[in-house]
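Mind looking over this structure? Questions follow.
Excluded from the complex is one protein chain; the other protein chains are retained at their positions.
Now for chain A:
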Amino acid sequence: MADNNSNNPKNTNEVTDPGRRSFVKNTGIAVGGVAGGALLGGLFSSRSKNDSNSNTAADKGSGKEKRYEEARMYFTRIADFAILEQAVERIFPEDDNGPGAIELGVPYYIDKQLAGPYGSNVGDYRQGPFIGSKAAASDSSLDRGQIFINGLRTMDAESQKRFDTNFVKATEDQQLEIMTDFADDKVEVKGISSKGFFNLLRSTTLEGAYCDPLYGGNRDMKGWKMKEYPGAIASYAHMIEEDQFVKMDQVSLTDYQPK
């Protein structure tokens, strides 16, 4: 492999603060170029509304423990990922019980799933013709990754059409209105029913909230803690007969599996 200067990891090591603010500041010199323009249009401006909530994955990343596994593996456009973040947070919002989908790592969880065999339907029967109902994601000729792209961009287009603003900048109520219509199968999405896309979005959101943290979701087992779900406990034989609820500390597979 050529030791191209621009790809040299040493250059990135010079950026001491990987948080979004300093990243934007550092790349500010490139404003006017293609990359800078896309960043400002898709990422920075679209997220500014949420800065007061400090609710985005990137914000959570700064100042806290660095999570090197949190970078996009599947989504190429930051704008698509930003829509995903808002959509999953509406499905599983932060509340008095605890963190919402973004803080639990759900967007990165979904990104990782779509980058792998699940995203390209490797285990599924894919011989055509793809006729009949598109009620379920797997009945579509699109793979799951493509369904996410088409679904998220259609949500954005609906927001532009109805509210003259993109999905990420729309108010929570406007976002909910669009998502409800998706869930009720009232929106046209190319290659899949809007309900089929929404069900996939919902199911992967719950997966990301409650999977073992090894997959990048359920960060710090906070999903399990909210639900009082203990995780990978070796044995319940000692308490299975109890008639009172027994609260337990959470155990992840990182701790449980023999090494």
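FYI, contacts are C-beta pairs under 8 Å (C-beta built on N, C-alpha and C of every residue); 3 or more make two chains touch, one makes a residue touch a chain; residues count from 1.
The criterion applied here is as follows: contacts and distances are computed from a predicted model.
Asker: Choose one: "Sugar ABC transporter permease", "ABC-2 type transport system ATP-binding protein", "GMC family oxidoreductase" or "Dihydroxyacetone kinase DhaL subunit". The correct choice is the protein name in UniProt for the chain not shown.
Answerer: Hidden chain, UniProt protein name: "GMC family oxidoreductase".
Asker: Footprint of the hidden chain on chain A, which residues?
Answerer: Chain A touches the chain not shown through residues 90-93, 95-97, 100, 118, 121-127, 129, 131-133, 136-139, 176, 179, 183, 202-203, 205-207, 209-212, 214-215, 223-224, 226-237, 239-243, 245-246, 248, 253, 256-258.
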